[in-house]
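Have a look at the structure below, then the notes.
One protein chain is absent from this view; the other protein chains keep their places.
Labels A, B and C are assigned to the chains in the order they are written; within every chain, residues are numbered from 1.
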Amino acid sequence: MFKNAEGKSIVLNMAKAIHDNKAYLGEIDGLIGDGDHGMNMNKGFSCFSERFSDKKITFSEGLEELGMVLLNEIGGSMGPIYGTIFMEMADTANGADEIDLALFSKMLDAGMEGLFRIVDARVGDKTVVDTLSPACDVLHEALAAKKSFLEALENMKAAAIVGMESTKSLVAKFGRSSRLGERSRGVLDAGAVSCCIILCAMADGIKKLSSDQIGTI
Amino acid sequence: MFKNAEGKSIVLNMAKAIHDNKAYLGEIDGLIGDGDHGMNMNKGFSCFSERFSDKKITFSEGLEELGMVLLNEIGGSMGPIYGTIFMEMADTANGADEIDLALFSKMLDAGMEGLFRIVDARVGDKTVVDTLSPACDVLHEALAAKKSFLEALENMKAAAIVGMESTKSLVAKFGRSSRLGERSRGVLDAGAVSCCIILCAMADGIKKLSSDQIGTI
Amino acid sequence: MQRILNDPDNIVDEMLVGFTKAHADIVTPTNNSRVLKYVGAPCKGRVGVATGGGSGHKPAFVGYIGKNMCDAVAVGEICTSPTAIAFLDAFRAADSGKGVACLYGNYSGDNMNVKMAIRMATKEGIEVKTVVANDDAASAPKDQCEKRRGVAGEIFMWKVGCAKAATGASLDEVITSAQKAIDNTRSVGIGLTPCTLPAVGHPNFTIEEGTMEVGIGHHGEPGIEVCPLESADQMARRMVDIVVNDYPFVEGNEVAVLVSGLGATPIMELYVLYAEVERLLHKKKIKIYKTYVGNYFTSLDMMGVTLTIMKLDDELKELMDMEAYSVGLKQA
Partner (left out) sequence: MQRILNDPDNIVDEMLVGFTKAHADIVTPTNNSRVLKYVGAPCKGRVGVATGGGSGHKPAFVGYIGKNMCDAVAVGEICTSPTAIAFLDAFRAADSGKGVACLYGNYSGDNMNVKMAIRMATKEGIEVKTVVANDDAASAPKDQCEKRRGVAGEIFMWKVGCAKAATGASLDEVITSAQKAIDNTRSVGIGLTPCTLPAVGHPNFTIEEGTMEVGIGHHGEPGIEVCPLESADQMARRMVDIVVNDYPFVEGNEVAVLVSGLGATPIMELYVLYAEVERLLHKKKIKIYKTYVGNYFTSLDMMGVTLTIMKLDDELKELMDMEAYSVGLKQA
């Protein structure tokens, strides 16, 4: 559990992770896409960091603002996809003072449901969904197994990584690389990678915050 | 002395020399010009070779035809320059059955005079003229000194080479490279090089022909 | 990277400043810095035509704003779909009350953003209908046409759709004609060198010297085959075969042909290729009614070429012949 009001650092941590992986994401997208994934993601996330680095906002407000920047200023595929995910997450958290595993799990579910309303991709189609969906699943399992938030986050990171890696052997069914058919097999999906980076940075950000707010998790 | 009627091989020898030096001439022109000198020269000379390889023509007719090809089909600076030189040489030889040192010297003079009617460049301006002019001079000297045609041709080759090499330290005053001013110093002039190649090939062609027509020179 | 840039992250905005200043007789800025419109837009009593797409394809997309051409264009980052808001603002700028035809290319980003923009436009009472260009024959098998990319054929779609709008036709009529145009159109591209996104600074894929990539996309998306570099005539044959067989175009058809460079290929080479395209179509007894050769739809500094062919009927001929005045396409 962490205080929503203190969660801005989590979003900044996500932005930093994207910034650090800008070139890597571009390279991956270059293999079977058009190479702009790192550039565009970084543009949106950096824009958020700059704009809100010295403003006081909550975790959910941060997600909302980040989503708005992506959707309204970045465009591409990432604008609608991450814009929707973050804004749905924010909507679900809104009003909450504290975010625990149950709420966090609900937020991620809402993000994925929102995404499913605008894209037809599902697990196995070599997209962001391959990372996001197992991450959601594993949080449900952790909740059912009454695991700690911390352990659940570790499980989520592991699931996101496995999900991301699963895209390597898949054939792309949506997006730019889907036209390659069999030729898209053998490399990771750029969106699945960025999603994994975001989820891991989110988890690490929450952990860091919790360790600062000793014992709150 | 050689028979005009048997002199086609001399012109073919000139064409072969240009062909063999096509890339070299292009490189030199590339340094302070636009790099097309080898290409254009070769195009004209090859065109002549192909068209006349199995036709019976004399030396002077060959020069006339080569000049026409350059002038009417190649263009550039070389069309007018070498076109004029070769056509003036041909005009001067016309009617002659045999070509001796005196006539050959007159032909080359006529070529240079023709050239001077269309260009303002003189010795020292870093152009073809720096090769052609000393070649003409040395033939006059050889005539006055009553040297053999063979010896005169050797002298001409040597003078052409010296003339060509003199362009290295000159500043271009005409043509494309003239705009470079001081920057044109330090490299050979492409036209001076091609002129040297042509004069040497002409001399060698005459010598070869003469040795075939044992004792005629 | 030998390029003319200031801040590569800012290139699109800077380009738009220059474009707007250079062509103030044709285009005019709007409240949204990523939307340009025709000086005469919205055209009273006419259906509006809007489009949009990523940048780096000059003269596409803003170069096709103009008289009897597009009314408004949403501009994205390099190779990146414009935002939903930009598409919405383009609809607003184009709409004179008779509805808007949004004629754009089939890319997943554009699809999502257009979809979101239409939802918002509908709430405002702006009627928007779409045609999604999918002319790139090499980008998916024929039985998965709906997956194919829109490439240079979009120019024919715009020309036809905009000309139809200029006749005073209804939104449904404009959509029907533009859809017919793109349905009758097939394209294919060959890439000879990769392109470099300014902000990345190096090519993000390679085309080995001495090879060529058949079926390459406008963003450098890989093609269907990498093979040894061929002569212009062989390339022409390969492209004509792919395009003609896919539609298929048959003896007696009248067509419009567009040969576009991808950006860095000298224009004279496009004419060398076109000479053979013309011979091949002539041999197949396909009649060329109209020809366009030049850099009509490019991919930054990529070398290469695309071939686009559209089958014409009387209506399409008339619409293709209509006067047009835009930066990228001017005809009397």
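Heads up, the rule we're going with is that a residue touches a chain if its C-beta (ideal position, glycine included) is under 8 Å from a C-beta of that chain, and two chains touch if they have at least 3 such contacts.
Worth saying up front: this structure is predicted, and the values here are computed from it rather than measured.
Undergrad: Over the full complex, note down every shown chain the hidden chain is touching.
TA: Result for the missing chain's touching partners among shown chains: B, C.
Undergrad: Taking the full complex into account, find the residue in B:81, B:142, B:188 or B:206 that is in contact with the omitted chain.
TA: Of the candidates B:81, B:142, B:188 or B:206, B:81 is in touch with the missing chain.
Undergrad: Which one touches the absent chain: C:32, C:134 or C:265?
TA: Residue touching the absent chain, from the options given: C:265.
Undergrad: Based on the whole complex, identify which of C:21, C:119 or C:317 touches the chain you can't see.
TA: Within the whole complex, the residue contacting the unshown chain is C:21.
Undergrad: If you put the missing chain back, which residues of chain C would it touch?
TA: Residues of chain C in contact with the hidden chain: 2-6, 11-12, 14-19, 21-23, 55-56, 58-59, 192-193, 207, 209, 212, 229, 231-233, 235, 259, 263-275, 278, 291-295, 298, 300-301, 303, 305, 325, 327, 330-332.
Undergrad: Residue-wise, where is chain B in contact with the chain that is not depicted?
TA: The list for chain B reads 26-27, 29-36, 38-40, 43, 71-81, 118-119, 174-181, 183.
Simple rule for what comes next: only the chains that are shown with their structure count from here on.
Undergrad: If you average the CA atoms of chain A and of chain B, how many Å lie between those two points?
TA: Measuring from centre to centre gives 76 Å for this pair.
Undergrad: In angstrom, rounded to a whole number, how far apart do the mean CA points of chain B and chain C lie?
TA: The separation of the two C-alpha centroids amounts to 55 Å.
Undergrad: Find the geometric centre of each of chain A and chain C from their Cα atoms only, then give the gap between the two centres in Å, rounded to an integer.
TA: 33
Undergrad: So which stretches of chain A touch two or more other chains?
TA: Residues of chain A never touch two or more of the other chains.
Undergrad: Going through chain C residue by residue, note those that touch at least 2 other chains and give them in order.
TA: Not one residue in chain C touches at least two other chains.
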